[in-house]
Structures are given as structure tokens and as C-alpha cells.
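A single protein chain has been removed from this complex, and every other one stays in its place.
Each chain carries a letter (A and B) given by its place in the written order, and its residues are counted from 1.
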Amino acid sequence: MEAVGNPGKNVPLLTVRGIYKSFGLNAVLKGIDLDVMPGEVLALIGGNGAGKSTLMKIIMGIYSHDSGQLAVNGEAAALNRPAEALARGIYMVPQEPLLFPNMNVEENITIGFDRGKAELHKELADTMAGIGWNLDLSRKASSLSIAEQQLVEILRGILRHAKLLILDEPTSALTFDEVKSLFKVVRDLREKGIGIIYITHRLAEVFDIATHVAIMRDGMITIQGPVENFTREDLVKGLLPPDAADHTQAKGGASSRVDYSAQPVLELERFSGYGFSDVSLKVWPGEILGVAGVVGAGRTEMATTIFGMDKALGGRVLLNGRDITGKKTRQVIAAGLNYVPEDRHLNGLFKICDVSANTTSASLFGGALGKVFLNRKSEFDLTEKYVKNFRTKVTGHDQLAGSLSGGNQQKIVIGRSLATDPGVVILDEPTRGIDAAARGDVYHIIHQLREQGLSILLISSDMEELEELADRVVTMYQGRVNAEFQKADINQDNLTAAAFGIVKREAKEA
Amino acid sequence: MSAVKKFFKAREFTSFLFLVGLFLIVGVINPGFLTLDNISACFNSSVVYTLIAVGMAFAIFIGEIDVSVGSTMGLSAAVAGTMIQNGSNWLLAFLVAILIGVVVGLVNGWGVAVMKIPSLIFTLGTNGILRGLMYLQVGVEQVNSLPKEFKDVSSMTLIGSFTIYYCCAVALTVGIHFLLTRTKRGRWFIAVGDNAGGAELVGIPATRTKVMAYLICGVLSAAAGIIFASRIGIVTSLSGNGYEMKAVAACVLGGISLSGGVGSVIGAGIGAVIMASISYLLVFMGFSSNYDNAITGVILITIVVVDALMQRRAAVNNRHARLAARTSAAPGGKEGLEQ
Partner (left out) sequence: MSEKSPKLGGQSGLRRLWNGPNFRWNFFLLILLAGECAVFGAANEKFLSLTRVFTAANDFLPICMISIFVTFVMITGGIDIQVSSIVGLTSIVIGVAWQDFGLNIWAAVALAVVVAALCGALSGFFIAYCGVQAMVVTLGGSFLYTGLALLVSTLSSTEAYKGISGFPDSFKALTKIKLFDFIPLQIVIFLAMVVVAHLLLHCTKYGRKIYLVGVNPSAAEYSGVNSRLVIMSTYILSAVSAAIAGIIMTSYLGTAKSDLGGSLTMNIITACVLGGTLSTGGKGSVLGTAMAALAIGLLRFGMPLCFKIQAQYLDIPVGVLLVVVVVGRAVASNPNVIAWFGRLRGRGKESRIGA
């Protein structure tokens, strides 16, 4: 590996100074400073929307930055295109590897090179021998496990003489053994002087693998330094807003108005499916139950499985005492449960349909809109009701949903679910990607719904949001519920710790 | 899983076995079929299909389709045929025919890759234009008095009872196969169809590759036209009509996935032989050739449905395995309890 024989161990591989980036009015990065030295594994931690992936995309040249400087090996670098970043020895292994599924491993690694095939093959073999990997080069990429696909991506990076590897949540889809072998690889690379930025959601991994750590929150780096300077508690604190402690005090006394002696509306009994396992929880009438956790904790999978989109593997779901496990989506909606999907664009919105078609799309079965023919009056009334109640800004019912702002689109999607008159609504990340004003509106809607006696399962990665809205919160970690918090215990400190897999004893007992 | 993998690994080999099986079954029913002459006739008669199917394979590799190949072939056959009939230099006629293929390929490539128009729609349009131009060229009269020497080339044999044309087509197919699998740029076609986003990220020019695929498709179709004129000896305004469908069917039979990125031109060649042989085989089995279309349809639908079901199953299993991996890690809160 001649790539590693770099001059001067003291010149940082990558220097990031004062990077700012906004999308429209939304400031995503607010002055980022970061250094990565050769042989350093920098763990980059942060909640959803903290700006990690934006920063990485800027380093990779996929996005341009508004202001600030980047330098590679001490030389200022523009990094405007991915090709430029590649040429300067930066390689990112994305969370979902971008392989060619129908090509074999060797073809996947060597495609896009200008060098001769024999030469590449030799180098590849040498590299693999050097690291001590055994990967059958003739296997098809589609037959590889995620861990193996990541190895292939890493090999691509090494063969391109990458000096800085960015690993984006590499362990999120790995089994325990695969994680172990990945860590071994990371250590090997570190030995060889390659710098690594390791993005993760799991605090435990930081102490296993990283030499340095940086925590991002809200577009800024709050904590940065060698790992041994910090404890887990320090890291959790870094993930929280500075005034979180005050919040804890102020909200601590608020009591819930929910009648917990009544029969629960929604009950999960040891419910299991793909991506989550053994989940038991209850939602009472008029209650907002928050479900906290990090991306990939199995919350969305649980919700969509309740909603009949995927196969349940065990346990039961009771809605008002009726078993709805394994029912089709239509039957679940008819039984009185609806779901507002996490990915608005993929699963929620009909972009080239108008507002009224969107709002009424889930009400097409049953008699609400007429038997065979669409009752235009009912359609109009239903649409008008939700446009008005939610103060959705539209030029008319015939405006196309795709031309609305994110916040208004979200209101339309929520309206669609409520138009079926459900008793329970599952809201999956209802405020992701919308601006502050629209967020306030959505909160207002959620409060309104609770007043009306609806039960809400609120899936959110935004701990502040849960603190503000939820009557009770459960946290999920790696597919299981690992903690439950009553109103008095809901604070960002507790939720964040539990979402990252650290459960304090007193919370567990509560 | 492993059975599925193996199947995908040897798609064109499966097609070849299918072809051999077909011959054997016919041989059992009618032993008179199993002579070298009959079998080579099956191969020889597939030469036009082979060229068009190999061209079509390029369009399908990149995840698109080209339904103008039949008319491209027809037009090139008509133009080259007329020129040769009128005593022009053969080489000149061939060049003009190939030029037609180049122009058609570039236009199709521009529409699909640059303008990003759905390929079926765009090539359907160029198909109509080409078909109309063919009427203009051939008109009511047919090209039917081609010189004997030109027609005779088609019956000259090179190796055993295989014709020069078929040997050339096989050599060409094998050559293209090696270019596609052994050279850097050759692999771009499959890569673009396999994962267009990923291809761009490793520096493959996707648009240019797509235009190139259509160009090759046009040229091969035009070449098929010349051979068609020589073999059949008559070019009418309907020549080549429906060949696009046969070419797509040949590709599918040869194990090329219509979603792009899978298959080989060898497969397309084998598929072409199957397509060309079916009616011939039916005769030997004592069926009328009326069964030709119906049987083609049944085979085609069966293959794509089975393929789609297997692929979908693999995708679902894959997703579930990934999700299951997340929960099978440490049971919840394990780390917390260590504290």
C-alpha cells in the first residue's frame, strides 16, 4: 500500500473549517470545524437532522457548501464533484452500498478504472491478502450479505488509494458477528494509517472502535476530542440542547389527564415481525404514546406491520379488544386505525393529483364518497373540512399536491388518514423535513386530535417533540422496547440515553 | 437460495439446454429429424433473428427497448436490395444500408438517452416513420429480381453445412461477447442497466453508453437487412414486420432480463435459434405450423413469470434477512444493564 506511505504524520488528511450550508431558509450546517489525522478513527455521532449526512455529502463533492474551507493533506481543495473527491483519495461507503447486483465481486470493485485488468487483479489480491480477507471474487454481488457488500465498497475505496474512508452507519444492518469482523477491518485500516470517519447511532461502538469522537447537534459540533476524555454520560449530554436540563425541571410536574383505568384502545401483545421483536404496549383513549428510538430501531417496521403492509411473525394486535393481527390494510383502516407514513413522498403523497383526490384517497371504500359514483359534494366537504381545520394553504382543491410546500403536504397526508375517521392514528415522524411554522401547526393539530379523544402513537426521533407532546413514551432499541417513561420522567436526557441503548436503572423500574 | 443463484449464474446455459432438450424431444417423436442437415437448417435459418436479437440485447442490457429494429431491417433490406437490383456496387449498397442503421440508432439514442423519452414510445414512433419510408422505397412493386449471385451467397457453406452467413453471425456474436465481458468499456453497458446511479458514481458516462447501445442495435439490424435480402431474395413493404417482437422474445428466451443488466449476447443468439426453430420443429412433430405463435407465447410468458416470481422472492427474502439481522443482535437494553 504505497498510498499509506504519507509524508508527515502531523498533516491532517482532511481539514474542515467554518463550513456553512443552508437549504433555502433552513440552515443545516452552522460553522463546522473538523480534522482527521492519518490513522485516526473519528466517530461522528448525532441525531436525525443534525447535519451529518449533509456534511459528508459536502466532503464527497455531492453538495457544494455556502462558505468555509476544505483542505486535503494540508492543501486547499474545492471538492466540487465526486470525481474530484475520489481523485484526492476520499471514498464514502454509503449506508446502502451501491453495487451492481448482477456483477461479481471483482467486476464490482474494478469497474470504472483505467488500469489494466491483470494489474488490478494482482493489486486486489495483494490488498486482500494484506488485510487478511477471504472474499470469493467470483460471487455475484446480489448474493452478498450487507456486511460483505460493505467490504466490497471498502475494497473499492482502498483500490482507489483512498486515504480517508467515510463509513456511514456501517453496522446498522449487521449481525453481531458481522459487526465484529467489520471492526477488525477498521482496526487493520487504522494500523495502515488510513483515516476513517465513522458515522454511527450506537454510543457503545464509539468506545469499541474510535480513537476520536465528534458529536453533532443542530448543525454544530458540540463535543470533539479523543475518546478517552469522555464518558457515555458526556456524550449523551453533547447530544442534548444546552437548555435541556431546565426543560426537565419545568415539565417534570405536568401530569397526564389520561384515564388509565379505562380499556386500552390499542394493545400489542408480544408482537413480532421483520425488523422488530416481542413488542408489548398499550395505548389508552385520548393518549399520545411516543415511540422514541434511532433510525433502524424497528419502529416504522412495527407500524407498517400493524397496518397490514408486512407479515406479522408472532403476537397479537388488539384494536378496541378486536384482534386485527395480519388483517389487510383496508380492513385495518375500516376497523378504525390509520397510519401516516414516514416517507411522505414515497408512501404518502399523490403528487400529480389534486388536493381533494389526496385527502379522500383513503376513503374510497365504504360509503363515505358514494356507492359507485364519486359524490362530489361529499368529496368537497371532506376536503374542505381538513383544509380548513388544518389551515392548509392551497389555492383551491384543484391544486396539485406536488406544488405545495412540505408542511402543507404533510397536513394533506395527515388529513387523508383522519378522513377515514379512525380511533387510533399512528404518526410516523410527522414533522420531519418541514419548517418551524408548519411544525407548530402540526403540533396544534395533534393537540386538537387528542382533545377530540383520538389515541395517537407518535413515532419520532425528535426528543424535544416527544417531550412536548407525549403523555407517555416507550423507546425502542434494536427492534425491542427497552424502556418506558411516564409523563414525569419524559425528558430529553432519558429518552436520548435509552434511544442510544443506555437505560438507567430507575427509568427501567418506573 | 443456492438453486436460484445457480440458475441465474447460467442463464444462457439453461437456454442452451432447453434448445437441446427441444431437439431431443422432437428426435424421439420423429427420429427422422435428428440429421445434421435438419439441425443445421435450424441454425442457418436463425441468422437474421440472431443479428437483430443481439442488437436488441444491447437495448435491453441498458434497461430500455427498441421496437424499431424490424423496420430498420426492412428499410435497409429494401434500400440495399433496390441498389443491388439496379446493378450498383455491392459494397456501396452495404455501406448505405449500414448508414441507415447508424442514423436510426443515433436518432433513437438521442430520443431515449438525451431527451429521456420512454423508449417504447419513442421507438414505436420511429418504427412508424421507418415503415412508411419503406413503403416509399419499395412501394407496390417488390424487390424481387435480385441478381442470382447475390442470392447464392446465402446458400454457400463454410463449415460443414453451416452457411457463411451463420458462421459470420456466430463469429460476430462471440466477438461481441468477448468485447462486452473482457473490456472496460464493454462492461459499461451491463453496468448502466444494472444500477444507473451506481454507474455514474464510479465515473461511467451513462448517457453516452445508452446512445452507443442504440447505435449498435441499429447497425446490427441494418446488417440483418442485407442478409435478409440475400437469403429470402424478395423484399416487400411488409418485410421485417413483427421481427422486433421476435427479437425481444429471443432475448427473453436467451435469459436476458428485461429490467436490464442481466444476460449475454450468446443467450440472445441461442434464443434466436429457439425462435427460428419452433415452426420447423412443429412440422417434424406432426403439428401444423399454426401452433407456432401460441407455443411461442406460452413459452415466453412462462419464462418471464417464473423469472419474476423468483426474483421477487429473492428480493423479499433479502429484505427480511436484513431486518431480522437488526433484531437478532443483542436483546434490548443489554448494554444499559451493564452499567
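What we mean here is this: contacts are C-beta pairs under 8 Å (C-beta built on N, C-alpha and C of every residue); 3 or more make two chains touch, one makes a residue touch a chain.
As the structure is a prediction and not an experimental result, all values here were calculated from the model.
Interface note: of A:Glu75, A:Asp126 or A:Asp398, the residue touching the hidden chain in the full complex is A:Asp398.
Only one of the listed residues, B:Leu99, B:Leu133 or B:Ala321, touches the absent chain: B:Leu133.
Taking the complete complex into account, A:Gly348 is the one of A:Gly348, A:Pro430, A:Gly479 or A:Gly501 that touches the chain left out. Note that of A:Glu384, A:Asp435, A:Glu464 or A:Glu484, the residue touching the chain absent from this view is A:Glu384.
Within the whole complex, the absent chain has one touching residue among B:Leu36, B:Leu92 or B:Ile121, and that is B:Ile121.
By the touch definition given at the top, chain A reaches the unshown chain through residues 307, 309, 328-330, 332-334, 339, 341, 346-354, 357, 361-362, 364-365, 369-370, 372-374, 380, 384, 387-388, 391, 395-398, 416, 420.
Listed by residue number, the positions of chain B touching the unshown chain are 65, 111, 115-118, 120-122, 124-133, 135-136, 140, 237, 245, 248-249, 252, 258-259, 288, 290-298, 300-301, 304-305, 307-309, 312.
To be clear about the criterion, only the chains that are shown with their structure count from here on.
Separating the CA-averaged centres of chain A and chain B is a span of 43 Å. On chain A, the positions that touch chain B within their shared complex are 82-83, 86, 98-103, 107, 111-114, 117, 140, 142-143, 145-146, 156, 172-176, 178-179, 204, 274-277, 296, 298, 301, 476-483, 498, 501-505, 508.
Within the complex, the chain B residues that touch chain A are 1, 5, 8-9, 182, 184, 187-188, 190-191, 194-195, 197-199, 201-204, 261-262, 314, 319-337, 339.
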